[in-house]
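Here the complex is missing a single protein chain, while all its other protein chains stay put.
The first chain written gets the first letter, and so on, giving A and B; residue counts start at 1 in each chain.
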Amino acid sequence: MSLLELRDLHVTYRGERAAVPAVRGVNLSIEAGDTVGLAGESGCGKSTIAGAVLRLLPKETEVRGQILLDGEDVYEMKPGRLRAVRWTGAAIVFQGALHSLNPVKRIGWQIEEAVLLHSKMSPRAARERAQDLLDRVGIPGDRVDKYPHQMSGGQRQRVLIALALACDPQLLIADEPTTALDVMVQAQVLALLEELQREKGLALLFITHDLSVLTHTCKRLAVMYAGRIVEEGPSELVFTDPQHPYSRALAAAFPTIGDMSSRMHPEGLAGDPPDPADLPSGCPFHVRCAVAIPECATLDVALRDAGPGRRAACVHVGAAHV
Amino acid sequence: MSQEVATSVPSPASIRWSRRLGSIADAWRSLRRDKLAMISLVVLVAFGVLAIITPWISDRDAIRAVNTADNPTWAHPSGSFLLGTDYLGRSVALQILWGARVSLFVGLMATLLTIVIGTVVGVVAGFFGGWTDAILMRITDWFLVIPFLPLAIVLASVLSRSLWTIVFVIGITSWPFTARLLRSQVLSVRQRLYVDRARALGAGRTQIIGRHILPNVTPLILASTTLTVPIAILTETTLSFLGLGDPTEVSWGVILNEAREKGAVGRNAWWYYLPPGVAIVLVVLSFTLLGRALESVLDPRLRER
Partner (left out) sequence: MSDAVLALTNVRVQFGGGKVHAVDTVSLDVGAGEVLALVGESGCGKTTLIRSVIGLEPLSHGSIEVEGVKVGRGARGLRALRRKVQMIFQDPSGALNPRHSIYEAVAEGLRIHKVKGHEPTLVADALSAAGLRPPERFLQRYPHELSGGQRQRVLIAAAMALRPRLLLADEPVASLDASIRGEILALMRSYVDRDGVSIVAVTHDLGLAWNIADRVAVMYLGRIVEVGPADDVLRTPLHPYTKALLSVVPEIEGMEQQILTGETPDPSRIPSGCRFHPRCPVVASGEAERLGFVDRCRGVDLELEPEVGSHRVACHAVQIST
């Protein structure tokens, strides 16, 4: 049984004018200790998936399909069970570290609170645990009594990671955890995540637009476009030899330094990421696709086999590999 | 996003006007949805029309004491005197009509003065900052802490007692609020990236103020205007009520003052003191409600895109 399994997940937001389909049929499974990267641009539905897993979306949002966390359907859980699962089953680390922390409480206190709420520890043990956790993410002990605004962006992101780990979750969902950080601090946080993942056998669902970061951190990669997964497979291969033209463009946005084919040759896609409320017909990517053929405008291709452990949703894929 | 293609390059002026009219139409549409604002607008238009046409439907001399000796005094409302008469036999209804002219005139003029001084001081202080800001804001503070009524009393007794004196007194005491409001908004607009871009393009100070700062604080100026009018009207009423107004003019405050002095309350002459009070409340409330509504319609931060 998978730790997390999404079965034909559809998420539709209720907009002011119309329903906005953000996720349109996603299947994804994560085994215990697995690291999966979810890549895509703004509006592709990747963050919606993170919210859907922990039921953090607005109440009127329509969620169809199944989300199984350790075999249990998240959307059939009672409120008490859901609260417990949110910390011990799966925890989430968001992008904006400043907004996820309570600005008027000391960081040590915030972690203690989480520990006390979800375990039967004594206050003293909780305090020690908070110290340990902060220590673990590389925040010096004297920082326990600081307030969030007294810390740098990188430190706050570490505090959030410590907070997410407070109840030993099996799955950590990281939604753009390093996007706002500087390259060097980003490298520090990524190294920390990798280390924790190895050490504790955490499963990691890593969500970002930065394909290169995912390649480095995750074993498997899924690329999303317009609410669907358009390619999935081992991350090295998806990055270096993408099968879907969109993955190819996304990979080209992060050129390999030293690769002469990208020297003085920036590559990108014409047009803009699609508006989820107004998707093109057929394959939603065909309007920006360099290799589109006439039938792409009408034919919505499902994921097809594209080599060992790989799938991609493009008309050209079957032809190349059969 | 619409996909229609314009057939030719339109002139910049026509683009500007069509878009400007479009945004006014947008603002009007969202204002239409606000019932209170629409009622307020109707009330204000009614008072405005009455004030303008009064000279054509009645004679100013009809409410001069010398001409009313034959009228009954303290008469109840009746067919010949819609709102009765006062202690001199003058028609209260006619006094209210003529009073509307004075009250609205003083209210609008004083507001104009307030907004002009407040905007100039606020924009200059906010935009230039530094010493200019420090000096202008200390002056503003100075005017803010002057107790308004004593100053008004002193000015009204030192200067000649005319409507313009009242306008001047109100203007000079209420601009600091507008100045502070504008300054804080200009401080925030000044730091927007598009102001940096305009500077990088080579725009001078006048150009930046005229094309970037002012257009982005105009909604605030407009809303501030509609909120200042009621204050000015109330102030005029207060001053007249205290007997500091123009003795030759009839305003709502003057009517109230005379009603009090001649003991209208004791005589139960409700038709004498109630109508001017109601008129003041209606106009002030309407301006305030309309101002609030305009503020939310025009302020991009309060309006959802």
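Keep in mind that, in the parts below, a residue touches a chain if its C-beta (ideal position, glycine included) is under 8 Å from a C-beta of that chain, and two chains touch if they have at least 3 such contacts.
Bear in mind the structure is a predicted one, so any value in this text is a computation, not a measurement.
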Exercise for the section: Kindly state which of the options A:Pro58, A:Gly258, A:Pro294 or A:Pro308 is in contact with the chain not pictured. Expected result: A:Gly258
Fill in the blank from the handout: Full-complex touch with the removed chain, picking from A:Glu72, A:Asp145, A:Asp272 or A:Glu295, is A:Asp272
Problem - Residue of A:Val26, A:Val213 or A:Cys283 touching the missing chain in the full complex - result: A:Val213
Practice task
By the contact definition given up top, give the residues of chain B that touch the hidden chain.
Solution key: 1, 5-12, 15-16, 18-19, 192-194, 196-204, 207, 211-212, 215-216, 300, 305
Problem - Absent-chain interface as seen on chain A, which is shown - result: 41-42, 152, 154-155, 182-188, 191, 209-213, 215-216, 246, 249-250, 252-258, 262-273, 288
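Keep this in mind: only the chains that are shown with their structure count from here on.
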Problem - Cα-centroid distance, chain A relative to chain B, in whole angstrom - result: 55
